[in-house]
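First comes the structure, then the notes that go with it.
Every protein chain but one is kept in place in this view of the complex.
Coming up: chain A.
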């Protein structure tokens, strides 16, 4: 109320000059009954709230005008004043100060008049104001009491839409006519309606940031201001869009007022006499009757005869399939399923074997009605006349009809996919024989696990290296232990035969040493001599070459070739090669002159290539990315494969360049083997995967086989022409696969898992099978287990 009071005061001050013209108003002001005005002004304020900026801009002009003709403008300036004071304290302050000063000057004059007025009041004296009454009692000329009633305040609602005050008076013309003017029309007082500020950038941004309530995004075509709708208007719009009457309380179906009724009114609306036709027989009817009479005479219409019993039409059922002829089988025409003819069980006197015994009867009764195989129990009756009525006959027939009626007689083309058919067409393992199936020979002798096995090129002997530092040679087929030598105290990590048939040279690696053996006790003198020759050919070569000047360049030779101690020498261990780090893998070149060793821990000397004929060791890689795991020569081309933990790189040895980097995607490659054809490669990884790479296809595996529960330690192709490969895993199994590689480039390799060879025991350290090797010709493979045994599988 404070604000309104203040405003009131101002109003008084400003409107003082009008009081003389309209004395009653002053009373109202004084009596504080300013509700209506305030409310009105509020309503206008409400309207103006919408465009405050407009007010601000106009305020100055309007004030100026106000000065000029105060009497004319009774409301707008006050509104503007009040508004600008209360709502826009910051905008246009200077202008407002000026306006206030002007007001002060008027205020002085105003106060003078009020003083006069006050005197007037006092002179009236007799005027009394009763707070409760709506009138003032004065004295009239006769001295009687005179009641002067106050004018009734209509108390218009603020949303009185009948008289929009700020309406544009330009009529129904497009606003575009005013495009060139600063205003957009004229109000009822003939004043220009200024064009609303077309949103400065900041305002537009502010508008976009917080959308005021009731914002529609539309522009009022009449005012050019943004159109805002209040709730009522929205409601009306909603109703209109719903095809409803927008006004509340409108009854679209009012009670009908019957102005004309069939009832005989006491006071009829019409006083016309009854027409004649009401008393004259109808000629039209006579005509119709005559027509009927004629028809009856002619016999066209028979007189009604009550129907007799015999003629009563039977309410018979319609046999849907009475005349159903057998039709050819068609998806759209499925014959109704026929009931099977009754059997012995349904007989009233069935053979005794059909009668249920007690248990069967109890079982039948215990069953749910839906689950019963048949809905009756065979019952024996001596004679047909003793057969009682079938109590569920109606129900059964009904259900039968229901079945027929409800059964969807549509042949549904069911998508019959045999889950077997979705599996890739793999030949059955039986067709892929021969492959190893059972353990044929067990080789026992190593203390501790057997790390590596190798079958010699002739296929007669098996070499094995174990944790006990022993290298043993066995007769493969009989399991007879032929040769044993303890070459080191460390475990023998790998044994490999030199690939040649005229010599028998075995290479074995234990710790940092590689030993070359010629186990002459199992060889004929000829072979023995050849083997010795091969092994001893290179003595001195390294020494002479090193003295020829390279020694000054090379600080330390990559490996030291020497004779082992005499004890080993007597047993046929002829050469010892000491390298810098423990050797984990050996692979011989097919010609038997070179062999590669891999010692994962020796960084720059991880991969070494040894030349047997020159007793020379070379380190092909200065620096190798990753930890080298194993390396292998290509079976026919001068290509060298090196496997690190994650990748397998192939290098061209003749051109000395990197050819390809295979990425099997394994976390840690344990071993790999190159197919004898040279275009495929299998990789075993410690993360239990066996990966088949087609070198022609991509650097990614062609197939991934996950069949092992634990790490795969070794993978090996059959190098004797059989399409087989095997892997050995820590879960104690060796798995045999059929892997056929076809010459045709268009055809992918066929890989079929064939057999899981179980037998090796998994040790406490959860180590299973360390190594696997194939017989050079037969479908036999040998596995080396952590349990200290080797097994021949065939």
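Note that contacts are C-beta pairs under 8 Å (C-beta built on N, C-alpha and C of every residue); 3 or more make two chains touch, one makes a residue touch a chain; residues count from 1.
Note that in this section contacts and distances are computed from a predicted model.
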> For the chain that is missing from this picture, which UniProt protein name fits: "Origin recognition complex subunit 5", "Polynucleotide 5'-hydroxyl-kinase NOL9", "Ribosome biogenesis protein YTM1" or "Cytoplasmic tRNA 2-thiolation protein 2"?
Replying inline: "Ribosome biogenesis protein YTM1"
> Which of these touches the unseen chain: A:143, A:252, A:275 or A:525?
Replying inline: A:525
> Of A:246, A:448 or A:479, which one is in contact with the hidden chain?
Replying inline: A:479
> Of A:150, A:349 or A:777, which one is in contact with the hidden chain?
Replying inline: A:777
> List the chain A residues touching the unshown chain?
Replying inline: 434, 438-442, 444, 458-460, 475, 477-480, 482, 520-522, 524-528, 570, 759, 777-778, 780, 791-792, 794
